[in-house]
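Written below as structure tokens is the structure these notes are about.
Removed from the display is one protein chain of the complex; every other protein chain stays in position.
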Amino acid sequence: MQIFNRLESEVRGYIRSFPTVFTKASGALLTNEHGDQYVDFLSGAGTLNYGHNNPLLKKKLIAYLESDGLTHGLDMASQAKADFLETFERVILKPRNMAYKIQFPGPTGTNAVEAALKLARKVKGRSNIISFTNAFHGVSLGSLSATGNTKFRSAAGIGLSNVTFMPYDGYLGQGVDTTAYLDKVLTDQSSGVDLPAAVIVETVQGEGGVNEASFAWLRALEAVCRKHDVLLIVDDIQMGCGRTGTFFSFDNIGISPDIITLSKSISGYGLPMSLVLMKPELDVWEPGAHNGTFRGHNLAFLTAKEAILEYWQDDAFQHRIAEKENIMHSWLEFIKESYPEGKFSVRGRGMVQGLAVENPALAGKITAAAFDNGLIIETSGSQDQVIKFLPPLVIEERQLVAGLEIFEQSVTDALGIAPVRSGDVKIRMGAAR
Amino acid sequence: MQIFNRLESEVRGYIRSFPTVFTKASGALLTNEHGDQYVDFLSGAGTLNYGHNNPLLKKKLIAYLESDGLTHGLDMASQAKADFLETFERVILKPRNMAYKIQFPGPTGTNAVEAALKLARKVKGRSNIISFTNAFHGVSLGSLSATGNTKFRSAAGIGLSNVTFMPYDGYLGQGVDTTAYLDKVLTDQSSGVDLPAAVIVETVQGEGGVNEASFAWLRALEAVCRKHDVLLIVDDIQMGCGRTGTFFSFDNIGISPDIITLSKSISGYGLPMSLVLMKPELDVWEPGAHNGTFRGHNLAFLTAKEAILEYWQDDAFQHRIAEKENIMHSWLEFIKESYPEGKFSVRGRGMVQGLAVENPALAGKITAAAFDNGLIIETSGSQDQVIKFLPPLVIEERQLVAGLEIFEQSVTDALGIAPVRSGDVKIRMGAAR
Amino acid sequence: MQIFNRLESEVRGYIRSFPTVFTKASGALLTNEHGDQYVDFLSGAGTLNYGHNNPLLKKKLIAYLESDGLTHGLDMASQAKADFLETFERVILKPRNMAYKIQFPGPTGTNAVEAALKLARKVKGRSNIISFTNAFHGVSLGSLSATGNTKFRSAAGIGLSNVTFMPYDGYLGQGVDTTAYLDKVLTDQSSGVDLPAAVIVETVQGEGGVNEASFAWLRALEAVCRKHDVLLIVDDIQMGCGRTGTFFSFDNIGISPDIITLSKSISGYGLPMSLVLMKPELDVWEPGAHNGTFRGHNLAFLTAKEAILEYWQDDAFQHRIAEKENIMHSWLEFIKESYPEGKFSVRGRGMVQGLAVENPALAGKITAAAFDNGLIIETSGSQDQVIKFLPPLVIEERQLVAGLEIFEQSVTDALGIAPVRSGDVKIRMGAAR
Partner (left out) sequence: MQIFNRLESEVRGYIRSFPTVFTKASGALLTNEHGDQYVDFLSGAGTLNYGHNNPLLKKKLIAYLESDGLTHGLDMASQAKADFLETFERVILKPRNMAYKIQFPGPTGTNAVEAALKLARKVKGRSNIISFTNAFHGVSLGSLSATGNTKFRSAAGIGLSNVTFMPYDGYLGQGVDTTAYLDKVLTDQSSGVDLPAAVIVETVQGEGGVNEASFAWLRALEAVCRKHDVLLIVDDIQMGCGRTGTFFSFDNIGISPDIITLSKSISGYGLPMSLVLMKPELDVWEPGAHNGTFRGHNLAFLTAKEAILEYWQDDAFQHRIAEKENIMHSWLEFIKESYPEGKFSVRGRGMVQGLAVENPALAGKITAAAFDNGLIIETSGSQDQVIKFLPPLVIEERQLVAGLEIFEQSVTDALGIAPVRSGDVKIRMGAAR
């Protein structure tokens, strides 16, 4: 670790939570330099939905490399890109009746958000954007303006502007529909909230603390957008690609975003890649007006295509996610009820689940204990008070259970009490189902 | 090509200049779906200094993949990252007596610039940044504010602020030292130019039209920075990694930047990666205050390490670059003199050379003809009036000459005249040397 | 009127509502070029609390002019300014136990707001300011950023920033304490609302539609400010100088603003003048750092002093205001009840009263009829839906009643019905009391 302490900037973060040198990884397991294995409930913050070094994708990737397939292509036409486009259209868009043009911005999530915000502003000729409390959209300056967390915002060194924050679903307490408030300020010509070009929203806020918006709220949000001629951008960077149980996190909600951002797991292999999807009539870009050196990362296009072919041509994968969601959710409810000392509450959708802890310090103690016990898991939320469960979607059921067992052990370690479980895992799982 | 026209956003750019589907690439050659080969004088806009699919790096990369080496690691510690850091310190920094901390921002150049600007503003507690006419630093909002080109700026959809543009070396004509103007406005308490946190500069402006700053000007610029307690940021994203003949573009200039950004060719294989180097006393980052999903792209760390080991442990590579610079420069001088109709002038340093054309339309005709003739080369500059030569640094001499021959043919095609060359290439090359 | 149509910019406003040329004015009466008299329920938008050409002040003003007393003094020391300061301290500040330093910015309300915002930002080293829905603080760029109305905001031609709008008291419906929402976003480190330097608030929003904040809300607002180390600025430009019944609009509320802005009626005679009051420990201004040619308008200082001496040395004036408030309020309640067709509601405090009309078009018809009938009165609110009653505080009771009778007539004219009043005014007034 010395080399990191000596040479790497103080900005380094995860290395402080997980202070060991990782060497290898496969599926849901990480291995360090001493050969110790860790179950990964972090998944590259949602990037490794298909696991580390997914063997199906790896095989294709190596073959492509060996054949000298084009690696770096700027935004020139390439076979790998054509194949990805064809596959994405055929497997993802068409079955959903979604007509979108596709932009390849620089290969990071924040770059996709920057492009989406530019496009929305250009289309509408307005500068304001509505974002939400606890939102996270990235830390380059344009995205950062739409990100709520003070830690990131204060690092800008300049004032952030052209974004208005509104309360997310539930922010003002149960029973308060915060889209009604949004509607009111957009209707009121003296609210001080300038008519925005777009609303940008996550259907579940991952970094913000696994905050779920209800489907009704999201539909109401879309209705407000339509009423005021405002674009709806869904940032599906962390919640897309199956994380919530469907390819897009909004597949079953009944909304039709004008612009969609994808990144993280889209390449399938942890390779940098991102996409902006826009309804065709919004594609007012001038050629080359948003560029970036790595927007033609063909290795990522290849694995992205293969991941789609492998996992999204039928419903089987979604069903397996639903099964594992059930396991996760049941287990967390079990923990909540078994350890009332923790003052836990459970939230989440699909395979992003959160265990909120009333005392943030306890959340930190639990995740630290988890690392000691062989589980990689992090906290989220404005006070780091929500433990976030993001296992690979492809995790084997026995690994998932093993991880959850480690987690339970870590809870009791942190609480300084004995585990309550008396029976075996199977019994509980049976109950859970 | 139909799939691109139907599905890809209008923002696509290079595909319009080079309308063919590329499939494979190796070294300095690109191959399209019909098996046609193209000499590559674009090199991924400076990303492929070591050529496409460099076989030395490819071998290591495939072995790493096969061994399930960690691919995606956020900013956790990994063996590949440790190896890169150790190599970069030993081979690059130490021999130059450069003490810097290293930040891994998101893996794109623009993300490195965003991080550099944040850091400078934070260190100095000031918001203004000095950039220069014709500068290009990226298109995410923070970087875009420091980028001069209207095409990019106007796409922002909002006003860009907190950056003041000053004339680059030569902008006010020969004999005018524009650093004296900068010194004057920073000294004058009523100039309206707020004291900046930093100056950000490219030693050669690539996108801006292959504009070279003189070494004296760069030293004077550093002196102005020191006088006014302003940080000096060198954006070496396109000009670093050997492009100008040395690893850093400022190796022989006698300046000591406070912050350095690297990207493009740093990974060696065209894989997304970027770095921010900062003097240790400037490393005031809060842990995690600038993050990004793909800042731990271990495949890139691996190839970056291997590229450094292969090319930068001794002077041999630099010597070969100097030889090829000589060929390029001589040939361009020959073209300038042989075809006065073109009203050409030559500029550049190392293996970034520019042929400025008085009539921008002619520049476009020449590069279009070049594509037809089997050469990938682009224009740059505010009016697309400078043809930019960026072959891979590893290009074989015979390929380089072949490319230059194609270029000459394209000049005459565009001018509608016959080539003047009477002898064979060797004679000219001899003369050139 | 021709000269105005030919030469004056289209920006002219009130001239369109009241299309006649005024020549003379006295107390609550305006006279036009034809000798027609109008009762003034506008009072220079709150500037003429002591009436037009108040004879007591006029006498002093003429004597001062005749004696060649200093008229224009920049911010040099003058006798008139010293006298004003002495009087303001003795009569206004000391009896209220208010310790404040006094700044004379440029002589307009917006300039006072600009100065207040600068000072708050400088004291706290923060850029954000909290303002409220429907707020009006002026239209120079700094103040405009804190003003809610789109008509004014869109005229800026640039984005307005560094201000966050929060819902004013009652904005989210009865029963919702909007200061709790403010407290929540300031407590939440991920709300996206940057910790502000200050909150700026009107105790009653005049331009915003005669929206009253409850005393409890204002006290809660102050408590939120204290909790988060945020300054409280009360903009008392329209509501100060007796308009709500006391000299400061917050005299009886139990809050202690850090900064107070005054203008409009402070000079007493309609002469341009404004003040910024700040707690002594906040007076961190550099000498001359906020200047303005007309900040030493000594004629205004003279009349300001005389107005204070005349009206604020004892409680008599306040009692007369309370009596007239009673008449106004009773009458408006009578109108509301007598003409249910109008769907009126009544609001206001002291001698700023509002008659809200469900249908904004009707409000406009009524004020237009009023002008025809000899009454100057305007609408306010985001939809011009609230008729605003701002008679001079010194209006004679019989004039007040006469104006209200004209108003009632105008209501019936606009509704196209007959007045319901059967008895005489006195009966109603008796009932009202």
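Order of writing sets the labels: A, B and C. Residues in every chain begin at 1.
As a working rule, contacts are C-beta pairs under 8 Å (C-beta built on N, C-alpha and C of every residue); 3 or more make two chains touch, one makes a residue touch a chain.
All of these numbers come straight from a predicted model, not from anything done at the bench.
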Wait, the hidden chain, what does it touch out of the ones we have here? A, B, C
Touch with the missing chain holds, among C:39, C:56 or C:117, for C:117
Which of these, C:106, C:167 or C:364, touches the one chain of the complex that we don't see? C:106
Using the touch definition from the top, which of B:9, B:23, B:134 or B:179 touches the missing chain? B:134
Checked against the full complex, the residue among C:33, C:341, C:358 or C:372 that touches the missing chain is C:33
Go through chain B and note every residue touching the omitted chain. 127-128, 131-135, 146-151, 153, 159-165, 167, 171-172, 176, 181, 184-185, 188-195, 208-209, 381-383
Tell me which stretches of chain C touch the chain missing from the display. 1, 3-4, 7-16, 18-26, 30, 33, 42, 44-48, 52-53, 58, 61-62, 65-79, 81-82, 85-86, 89, 101-104, 106-111, 114-115, 117-118, 120-122, 125, 127, 138-143, 145, 151-152, 154-159, 161-162, 197, 237, 263-264, 269-272, 276, 278, 283-294, 297, 299
On chain A, the omitted chain is touched by residues 158-159
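Going forward, only the chains that are shown with their structure count from here on.
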Whole-Å distance, C-alpha centre of chain B to that of chain C, is 59
Here the gap between chain A and chain C, centre to centre from mean Cα coordinates and rounded to Å, is 50
Multi-chain contact sites of chain A, meaning residues that touch two or more partners: 127, 151, 159, 161-162
